[in-house]
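Excluded from the complex is one protein chain; the other protein chains are retained at their positions.
And then subunit A:
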Amino acid sequence: MPKCVQTLTTVARTLPSNAYTTLHANKTLAVHSTPQDLTYAQRNMLDSALRVDQAGEIAANYIYKGQLAVLRHDKKVGHLIQEMWDQEKKHLAVMDKLQVQHNVRPTVLSEVAKVAGFSLGAVTAFMGKEAAMACTEAVETVIGEHYDDQMKELDSFQTSHPSVPLLKSVIREFRDDELDHLDIAVVNFSQRAPAHALLSSVVGGGCKVAIELCKRF
């Protein structure tokens, strides 16, 4: 049942990330090589951006995994969380390919991200459905803004390499997916969570700290 919903939501459009997820498109320059004409600062920016994105997708996967461990049998939000998790799994698979393509060092904190993500998901799910949705709302708000900032930074790149426009469109697609998750959370009463403002600011603040840490390490 949840898989049917997922199929309906992802196959209907032609997505930029299909370049990485379909088998036939795998041998073009845009998905196989990295630009060599970037300045030192631009290369660093690309490295830290992809490192953070990959770490963020790992954490997001584990947040949903943690939430689902508690709310698996909940008829109302169980399948929604599964659906969002399936989308995050695809995001992570694409980010893994981007990391290899652009030869980016992954974060050393990946195991920390897994434990922290799972704990955050499970703890908020224990607090109730609304708190779980409030956690999703807070996380996706920060991630959506973060992807938005990255697109602005990528606009400054002066390169003719085809991987950069593709990367921008993939980030745009992921940002939209994350904002869809945010909408789902709000529609499912995230703002009725106990101490919503406090919970949002703690989770959102934690995400921002994690982003800064993963950029560097």
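We adopt the following convention: contacts are C-beta pairs under 8 Å (C-beta built on N, C-alpha and C of every residue); 3 or more make two chains touch, one makes a residue touch a chain; residues count from 1.
One rule holds in what follows: contacts and distances are computed from a predicted model.
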Self-check item: Protein name, per the UniProt record, of whichever chain is missing from view ("Glycosyl phosphatidyl inositol protein transamidase complex subunit", "Ubiquinone biosynthesis protein", "Large ribosomal subunit protein uL4m" or "RNA polymerase II transcription factor B subunit 3")
Solution: "Ubiquinone biosynthesis protein"
Quiz prompt | Which residue of A:32, A:192 or A:216 touches the chain not shown here | solution = A:32
Quiz item: Just one of A:22, A:39 or A:103 touches the chain that is missing; which is it?
Solution: A:103
Quiz item: Which subunit A residues touch the hidden chain?
Solution: 27-29, 32-34, 36, 58, 96, 99-100, 103, 105-106, 108, 110-111, 161
